[in-house]
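Below you will find the structure I want to go over with you.
Omission of a single protein chain aside, the complex is shown with its protein chains in their original locations.
In this document, chain identifiers A, B and C correspond to the written order of the chains, with residue numbering beginning at 1 in each.
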C-alpha cells in the first residue's frame, strides 16, 4: 500500500526538507502541494533544489480536493490558519500531521494568551498526541491528528525529561539557553534575517517571551508529573541549520555525571534517533539527520545537559515523517537513516 | 575650518560605513541625516552600531533645509531619485558626492537604456568628474559634484587601466569575473539576500547584463584611449564585505608577469590606497579599509589581474571620503588610515 | 548479492561522505575502514556524525587482509601512495575506485611533471577508464579500476564537453574560473584553512598552476577530438561545500544561447544527474546531492557556461558510488537520489 500524501503551505524551508525526505520514502507518494501563489508554478520554481526530482505544481486547492487526493496531509501553515484547515481535513477522513503550534498546548487559554488569537478549533485541543515519539509514541499509531513539536521544545524536552522523571534534578529554576540557525526564522524576507544582518553576528531575541516557553513547560510538567518552572532564552546563530540547547538544572541528590548519563541511556535505549555522547555535541554532527545528540555534565550543584538537533529535521520535518511512519504502521526509521 | 556634512538616504549599509568614517574625520561635522522614515528616529535606532557615537535624528528634510545646513552632501539615494536632489543642492551652492550611477556615464542614451529610466538632469552628464582619484584626481579638487564610482567598476578599473594604457594587453575580449559580498545587494529585505538563501551558497547573477558593465567599459575606454570591449560576470559570495575581481586580458607583446607588475607599481606609485602584492590577494586583507590590493599573473597568452577591495569602503564610502578630502583641500588619506 | 566494500584512508571529508552514501545503499556492506592511526579507534571517534550508524574500527590493515575482506575498495589515499596500494589490490582481484589523481592522466610524463613525483604504477596508466559516467559510461561496467575524477574537472568538463563536441565553441582560449568551498582543501589542519583565515574572505590560489589543469585539458581534448587550450583559476569560497565554475569560451558560428542550451539538453538527455537550468545555478541547490546544474549564456562573442556541483558528492564520493553502481550492475542512481 502506498500512502498518498500532500503538503499544505509548501513554499517554506520545513516543507522543502519534508518533500526531500518523502522522496526517499518508498511507501509514500507525494500527490499534492498547496500554496496561495498565483498560477500553478512547478514546485521546482519555488524550490530549485527539487528540479528533476518532483514534477508537481503548487496548487491553490480547496480542502475537498486536497482531502480527496490524500490519505495524509502535512500542514506547514501558520498557526490559527492551520487549525482551520486541519479541522476540515479531519472531518473528511484525512489524517494530518500539523507542524503549527495549534494542537500542542492543552489549555486553550494558554494558547490564546501566548499566540494572541482565538483558537479556531478549541474542542479538539488536549486530545491530540504530542508528536515526540520518544515520549508519546504509544498514542501516535492510532491518531488521526498529531501535533508535531516545536524545534526548541524538542531539543529541551529530550534533554531534560529523563532526569526530571528520575527525580535527580529539581523542577524549579531550570534554565534553557538555546541557540538556533537562521532557517528557524522562516523564509519570509525581513530585515532581521537578511544575510548582512545575521552573518558575523550572534544575538538573543524574545528573551523570556518566546512562544515555545509554555510548550516546553507543559510537556516537561506532564512527563515529570508535577509543575516544571523554567526560563527560556533563544539566540540566533549565523548558520543555516541546527539547534544547540544548554539546559541548566539544579541537582537533587548526589548523582554523578556518569550516573546521569546512565539515566539518559536507559531512557533512550529503544529510541533510534537519540544518541548519548561523552563529549559535548556540535550541531554539525546532527545536521541533515533526524538524530538528537545529548551529553551531560555536573558542575557544582548544576546539572548541564546539552542537546543538538537539526531544527528542520528532528525539529520539524524528520519528526513529522517519524510520526507518519508510526501512524501508518511503517518502521519508525523509514526514509530517515 | 570644519566642513558641515549631510547624508541623504542614511538608512543603508553604505551610509552606515560613511558615517563611521566621518566620525573619525576631525575636519568635518555631521549635521544632517535624511530619510523618508516616519517621525524623526535617532540614527542609532536604524543603525545600532552608532549608539553613543552620533546623536542625530533621521530627518525628512527638504532640500532647502539640507542645503542651508551643509557645505557638502553625500547622496546615498537610488539612481534617478539622486539626480533630482543633486541638481537642486548644486543650484543652492552645496557641493555633492553622489553615490548613485546618475553622473557616472557620459552618454545619456547609454544611461537611459541600461537604467530603463529618463535621466532627470541630462545636461550635466559628461561634465562631472568620475571619483576615482587614482585616475581622475586632478579634476576633483575644483568639482562641485563628483560621481562616486560603482564598487565593481572600482575593482575592475584599478586592475586593468595601467596595463591597457601601457598597451601590454588587448582591449578586446577582456573578461571581468567578479565576486562580491552580500552587503553589496543593499539593505532592503528580499528573498535572494535572506541569510538561509545566501549562506553556504555561491551564485552568479545578472550574467552579461549587470548595470556596471557600461561603466567599466566607458572608463576603461577613456583611460585606454580607444574602445575597450569586455564581458562582465558578477557573483555573490556568502560573506558581508569584499569584492575580488579576476580579470583576464590577452597579452600584447611578450612582457613577463614581473614586467606587468612593474607597470602596476609605476602607475600607482603615488596612490596611497593601492597595494601591489606578489601573492594573490584575499578580500579579508582589505576588508574594513580603503585599500585596493592587486596581483598579476601571466598564464599562456592570458594576463590575469586579481584585485580586492572592501565594496563598502574603497567601493563606496571610503572613496567618497577620499573625494571629499580632495574637494576640500584635506590630505587625501585623512580618516582613511 | 551484497558487495563487500572497504575504504582506504577513511579519516577525511570525502571518506565521510562516501560512508554516509554507502550506508544508504542496500546492496553493499561496509566491511573495512583503514588508516594509519594508532590503535583501532571506532570510526565514530574520528567522524562523530557516524555515531550509532556504523560500528567499525579504523584499522591499520595490510593489503592482503583488505583484499580478502572486500569485493571493492575505495581509495581515499593521497596521490602516489594510492597507486602503490591500488596495484596490489588489483593483483589480488579486488576492484577499486581510486579517488586520487594517479590514474586520471594518460601520459606518465605529464603526471610526473605536475605531481613532482615518480608514478608508482606507470604501466597501467592510460588503460583506466575516467570515472565520469556521463561521458565514459561504457567503459566502466567492465573495469577492474576506475579513476574517479577531480572535483574541479567534473565541474568544467560537464559544462564544456557538449559544446566542444558540437563545434559551437572554440577550443583555444577557454577560461575556467572556478570557486570552491573549503572542504575541498582537505581535513589536515593548516593556517590557510583555519576558520578565521577563510571566513569572511574570498581568494584565488594556485593561479595557472593547479594540478587539475592538465586533467581538464586532457579530458576535454579527448572528448573534443582535438587539443583544447585553457586557463584555469581556482578560488576559495567561505562555505563548506560546492563548486561553481564559470567557463568562458569563444563562440564559433552564430548559435544562440537557446540553441546552446538545446545542445546541453541533448547531451545529457540520459544522464540522471545533470540538470539544465534557465537561471544561473547556485551551489546550494546541488549541495548534498549528486547533481550537476548547468546554465548557459551568450554575451558578445563569448559563451558562458556556469556549472554547480557538490565538491564532495558529484565531485568525489557520489561519483564514486555512481561508478561502483555501474561496475557491479546496480542501477546508476542507487543510494544517490
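By our rule, a contact is a pair of C-beta atoms (placed from the backbone, for glycine too) under 8 Å apart; a residue touches a chain by one contact, two chains touch by 3 or more.
This structure is a prediction, so every number in the text was calculated from the model and none was measured.
Engineer: The chain left out touches which of the shown chains?
Structural biologist: A, B, C
Engineer: Can you say which of A:54, A:110 or A:175 touches the chain missing from this structure?
Structural biologist: Of the candidates A:54, A:110 or A:175, A:175 is in touch with the missing chain.
Engineer: Which residue, A:39, A:253 or A:300, contacts the hidden chain when the whole complex is considered?
Structural biologist: Among A:39, A:253 or A:300, only A:300 touches the chain that is not shown.
Engineer: Using the document's definition of touch, tell me which of A:7, A:101, A:128 or A:244 contacts the absent chain.
Structural biologist: That would be A:244, which touches the missing chain.
Engineer: May I ask you to list the residues on subunit A that touch the chain which is not drawn?
Structural biologist: On the side of subunit A, residues 173, 175, 177, 179, 181, 197, 199-205, 207-208, 229, 231, 233, 235, 237-242, 244, 246, 248, 250, 280-285, 287, 297-302, 304, 306 touch the unshown chain.
Engineer: Which subunit C residues touch the hidden chain?
Structural biologist: So the residues of subunit C touching the unseen chain are 13, 181-183, 187, 189-191, 193-200, 238-240.
Engineer: For subunit B, which residues reach the chain that was dropped from this view?
Structural biologist: Touch with the absent chain occurs at residues 23-24, 48-49, 51-53, 200, 275, 277, 279, 281-282, 284-286, 288-289, 291, 293, 337.
Here is the rule we go by: only the chains that are shown with their structure count from here on.
Engineer: Quick one: label the inter-chain contact graph as line, ring, star, complete or other.
Structural biologist: Graph shape here is complete: every pair of chains touches.
Engineer: Which chain has the mean of its C-alpha atoms lying nearest to the mean of all protein C-alpha atoms shown?
Structural biologist: That would be C.
Engineer: Subunit C and subunit A are one sequence twice: same or different residues at the contact, by the over-half rule?
Structural biologist: same
Engineer: Taking CA centroids for every chain, report which one is farthest away from subunit A.
Structural biologist: It is B whose centre lies farthest from that of subunit A.
Engineer: How far, in degrees, do you have to turn subunit A to put its CA atoms on top of subunit B, rounded to the nearest 5?
Structural biologist: Subunit A sits rotated relative to subunit B by 180 degrees.
Engineer: Nearest whole angstrom, what separates the Cα centre of subunit B from the Cα centre of subunit C?
Structural biologist: 39
Engineer: Where the centres are mean C-alpha positions, what is the separation of subunit A from subunit C, in Å?
Structural biologist: Using C-alpha averages as centres, the distance is 36 Å.
Engineer: Can you list every residue of subunit A that touches 2 or more other chains, as numbers and ranges?
Structural biologist: Those would be 200.
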